[in-house]
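In this view, the complex is presented without one of its protein chains, the others remaining in place.
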Amino acid sequence: MSLWLLRRVGQAVLVMLLMTVIVFVGLNAIGNPVDILIGEDLNQAERVQAIARLGLDQPLWQQYITFLNGATHGHLGKSFVHHEDALQLILQRLPATFELAFSALLMAIVIGVPLGLFAGLYPDHFASRLMMTGSIVGFSLPSFWVALMLIMLFSVHLGWLPASGRGATREWLGIQWSWLTLDGWQHLLLPALNLALFKISLVLRLTRAGVREILPQDFVKFARAKGLSPLRVTLMHVLRNTLIPLVTVLGLELGSTIAYAVVTESIFAWPGAGKLILDSINTLDRPVVVAYLMVVVVIFVSLNLLVDVLYRLLDPRVRLEGAQ
Amino acid sequence: MIRVESLWQRGVLDFLRSPMAIVGLLILAVIVLAALFAPWITPQNPYDLMQLDVLDARLAPGATSGEGHYTYWLGTDGQGRDLYSAIVYGLRISLLVGVGSALIAAVIGTLVGLVSAYAGGWVDALLMRLVDLLLSFPGILMALMILAWLGKGVGNVVLTLVVLEWAYYARTARGQALVESRREYVEAARGQGISRWRILVGHILPNCLPPLIVIGALQIARAITLEATLSFLGLGVPITEPSLGLLIANGFQFMLGDEYWISVFPGLALLLTIVAINLVGDRLRDVLNPRLQR
Partner (left out) sequence: MKALENAVLPATLEVRNLCTSFHTRDGILPAVRDVSLRLQPGRILGLVGESGSGKSVTGFSILGLVDAPGRISGGEILFQGRDLVKLRPAQLRQLQGNRIAMIFQDPMMTLNPVLRIDTQMIEAVRAHNPMSQREARQHACDTLASMGIASPEERLRAYPHQLSGGMRQRVAIAIALLHRPDLIIADEPTTALDVTIQAQILGEVQKLVREQGTALIWITHDLSVVAGLADDVAVMYAGRIVEQGRVDDVLDRPLHPYTQGLIDSLPSRNQRGQRLRQIPGMAPDLRSMPPGCAFAERCSRVSSACIEQPQPLEIEPGRSVRCFHPGVAHGE
């Protein structure tokens, strides 16, 4: 297991390095990195200083080393707009995005798995058919439009929930979280629901498909032959075996949720990393875009790694094949 | 005796067995026809700034135009566009971008997939690694990145979509080609001395079509959604030729003031289109999936 882990981590680091090369090449290919990373509103003297500081007067490969060095130490340039360190800016906003993404994923699991289980066990039931058609509508819905509809219904007409912003926060582990306050939940509910809608449909369909695949297998029949109660057969044998591959898909979906949070954050004015990147693109705040790219790569590669590890832990067939 | 039907006959009959698929197909037909005949079925060309009357902005559904020529059945938007016309023209853009990008991506992706399967070895490994990398990244982030460098515009959006989509086709085409190349009829053809490339194009490709068609259908829906999202975020089509996404974006500010129609109606049109495509695509997948066939 540990040998595999070592290899896998090595692969992950390699991919990250590859991404830094791509980003670096992109930076230099698209335009003058001087303009991209320094900005136009500096006078001549300041420009020379900045160029020297960022090492942009050195040969390319040396620049790459400097770039890499800076990246690992967290220096990826200063934001043009906010005049702060770009990476710091993004890291400050990440907790809000994570909050949103996790809540959405949690909602998707809590709603999607039981419904999918039902639809898989009783596929010809009227409710199941309804759910399947509903799920098609669910993942057809353009999330930005649903967000508008949600706001219109719950904020404008019913006035139950706030239309934008993040609620009051409380500190935990040195970071401010809004899910620890009631006001925070009120602000979290709509955007999380919006993000979750697509996922619920996905989880529902995946669970149903998994259940349908597991149900006719011999070990389910054998479990019934042992005289086990239907509840135990369903939970311990059917659901458990369905969940193992499902968990890995969900893990990867977390990454995609974080990405799609961009749209939700922009509509609900949620102060997360997604909104930041959108604003930065529109204002041509390139250092922030570069920093965001690096952060996203790290998140995704790590997530992939974690999911792989999780799968190995959950499925004994995979875990023990090396140990024999 | 066992009934003998042609594969296509059985496929079509199977497809039509689902009422939802038929509904989807009908809706699609209506939408496509409307988009095709847009200039003839709308009272106004919403992209022609001369035809717009700013004084008619934000009129409720059912109001008549300032000069009394026609009724704004679905109201007008912030620039005085007849919403009904804007929606129909917007559907045009959506369909064009969605289908266009899907077709281009399909051609490129299938080619790459087939080449990968044909070449094998390190070429195959490299290409598939690239495909995996591409597919593991969420589309919207990549789209944002690409458009950040390239700038706005319909052409750039189509390019972005193609970059995002071709990998799906490549992976499927390669997988299917590998499966097919192990089948007996390929061995037989090789035994006859037919060149590998001809086998690939003439024999294997037609058998790859079913899963590619399924992917194509679902990708079109995805492309349309993505274009709408990008336009909504201000990164897609230009302001003077709004697609459905931009219409919805424009209507956002008026929602809180109770002028809901500017966002709701284009949204409904978009939703209807995507649902219809997904219904059809979903059914196609069930029908063409070999595992479910007896």
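Labels A and B are assigned to the chains in the order they are written; within every chain, residues are numbered from 1.
Going forward, a residue touches a chain if its C-beta (ideal position, glycine included) is under 8 Å from a C-beta of that chain, and two chains touch if they have at least 3 such contacts.
These numbers were taken from a predicted model, which means no experiment stands behind them.
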Query - Contacting the left-out chain in the complete assembly, out of A:Q49, A:Q217 or A:T283 - result: A:Q217
**Report entry** subunit A residues that touch the omitted chain in the full complex
**Finding:** 216-219, 221-230, 232, 236-237, 240-241, 244, 314-317, 320, 324
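Simple rule for what comes next: only the chains that are shown with their structure count from here on.
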Query raised in the report: If you average the CA atoms of subunit A and of subunit B, how far apart do the two points sit, in angstrom?
Result: 25
Requested in this report: Using the touch rule from the top, collect the residues of subunit B that touch subunit A in their complex.
Outcome: 20, 133, 136-138, 140-141, 144-145, 147-149, 221, 225, 228-229, 232-235, 245, 248, 251-252, 255-256, 258, 260, 263-264, 267, 270-271, 274-275, 277-279, 282
**Report entry** subunit B-facing residues of subunit A, complex
**Finding:** 15, 26, 30, 133, 136-137, 139-145, 148-149, 151-152, 156, 163, 252, 255-256, 259-260, 262-263, 266-267, 277-278, 281-282, 289, 293, 296, 300, 304
